[in-house]
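Here the complex is missing a single protein chain, while all its other protein chains stay put.
Up next is chain A:
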Amino acid sequence: MNAKPLNSKQLLMEVSDFSFAFEEESPILNQLNFSLFSGECCLVAGASGSGKSTLALCLNGLYPDTVEGETKGNISCRSQNIADFPQGKLSQSVGVVFQDPESQFCMMKVEDELAFVLENQQAPRERMQEAIHSVLKETGMLDQKHALIHELSGGQKQKIALASVLLMEPDLLILDEATANLDPMSSFEFTRLIQQVRQKRNCAVLVIEHQPDDWMDIVERVLVIGKEGTLLADDSPDNIYGAGRPLLIKEGIHIPLSYQEDRNVHKNPPQMHGEKLITLQNVSFSRKNKSILQNINVTFHRGEFIAIVGENGAGKSTLLQLLARLLTPESGNVKLDGIPLQDWTERELRRISGYVFQNPEHQFITDTLYDEVAFGMKLNGEKEIDAKVQELLTAFQLEQFADANPFAISGGQKRRLSVATMLDDTPDILFFDEPTFGQDAKTTKELMRLITELREQGTTIIFVTHDMELVDEYCERVLLLLEGKTAFDGSPEELWSRKSLLQKARLRLPYSMRKERAYGIVN
């Protein structure tokens, strides 16, 4: 399916017969052949572990120099082999914005980080102020010039990462899952910013993304990389997501929502109003004299599936921690099953409730998957532990890793294990703190299937998330926090109709609700 270049633009990068392998391992990238042209916007699609991020680092020359790895074949930039570029020069033509907003910087202040880039290029000091000013203006971050980077939001950090790359005036801009760790609104804003930058600078853009929905109106070409690291397809989005769809499904690659016309969302799960399970009365909480939650009054019922949503810093995680008694409210009271939460014994409380953290690794305490699942059962003094552990491992498709170390399995498997460890005794209530954050589509889907099953067995699910698609598809009730107060408590459908509220809370409508609107943004 090797298509001709879509237009007769100038050749920028040429990858010929390129393979890359870490020492003594099977190749991550295998015999790749493709070209990138100046000014085009190209998407690299592929399942987890297909070497997409490795490709980014090979294109900007970091690999194989910085790792023990072997390459075969060639990559050239403007007809010059990249191996012949002097150290530090290639990264100026090929700039990368990485996934994790927390680990892309080495300086404390925005201004200093940008200066760091200019210093690396040995730009004269007199010109730095002007360059920093203009790139901050371009990315809309001028007000943050003197801000501390760690105090910025994720979306702002990514804009600073972009600004520092733009200072090098790259011909090719690689976005290596740059929006995967952002909330939907920030992610959308970032894609719009890239569109502006591209129009102004006419640089080529290579987008590497698991869920490229927001990029689809800029992407002109799609490269599909398979699990073995080979190039499976190179064509226009319409062809890839049209005729090429069976291939994508086979490879487990996400199909953008805009191409999923036949998408059947099993919306509106049955309303299950059981008895009262948790009641909060006038609950307030503050940290270091800063009020986080004020006068929260909510009742959760048995068997409900509730999403807690809101902007970063609105107090979602704090509320969840209060419900799980990981924090104690400053005033007001929380009752679980009619009994004040503080009167529960630790053991009993942990037995009937579970809490799944954003990073599954934080929950692991033993050396094998088997021990991990058996741990809670041993604490409860259960019998027939062996049979139960096997059953759980099988149900979560982890049986073949029973003796493996929890840290050594894949991201999706870790996610499943973190849920399995909470199920030693079917819990009455499960808390989830953004469990799908930064996960690929397949892991998210699997997790949601598990949660739905648990719910059908009567477990109450309380779920903190940014993802309105999930809220729309699975939840019967949504609690919106705004500046530490409950701003909305009701059904998702009702929330979608409250436009000004959504805008205030920086929430994005789910795709199906956006379709009617021009650009799908509440505005």
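Just so we're on the same page, a residue touches a chain if its C-beta (ideal position, glycine included) is under 8 Å from a C-beta of that chain, and two chains touch if they have at least 3 such contacts; residues count from 1.
Everything below uses one rule, namely that contacts and distances are computed from a predicted model.
**Student:** For the chain omitted from this view, which of "Cysteine desulfurase", "Energy-coupling factor transport system permease protein", "Acyl carrier protein" or "Probable tRNA sulfurtransferase" is its UniProt protein name?
**Tutor:** In UniProt, the chain that is not shown appears as "Energy-coupling factor transport system permease protein".
**Student:** Just one of A:115, A:152 or A:392 touches the chain that is missing; which is it?
**Tutor:** Touching the chain that is not displayed is residue A:115.
**Student:** Can you say which of A:211, A:421 or A:486 touches the chain missing from this structure?
**Tutor:** A:421
**Student:** Out of A:344, A:375, A:437 or A:488, which residue would touch the omitted chain in the full complex?
**Tutor:** Residue touching the chain left out of view: A:375.
**Student:** Can you say which of A:51, A:95, A:237 or A:510 touches the chain missing from this structure?
**Tutor:** Hidden-chain contact among the options goes to A:95.
**Student:** Kindly state which of the options A:9, A:150, A:200 or A:250 is in contact with the chain not pictured.
**Tutor:** Only one of A:9, A:150, A:200 or A:250 touches the chain omitted from view, namely A:150.
**Student:** Where does chain A touch the missing chain, residue by residue?
**Tutor:** Against the left-out chain, chain A lists 57, 60, 62, 66, 87-89, 91-92, 95-96, 98, 100, 102-109, 112, 115-125, 128, 149-150, 161, 164-165, 168, 321, 324, 326, 346-347, 350, 354-355, 357, 359, 361-365, 375-376, 379, 407, 421.
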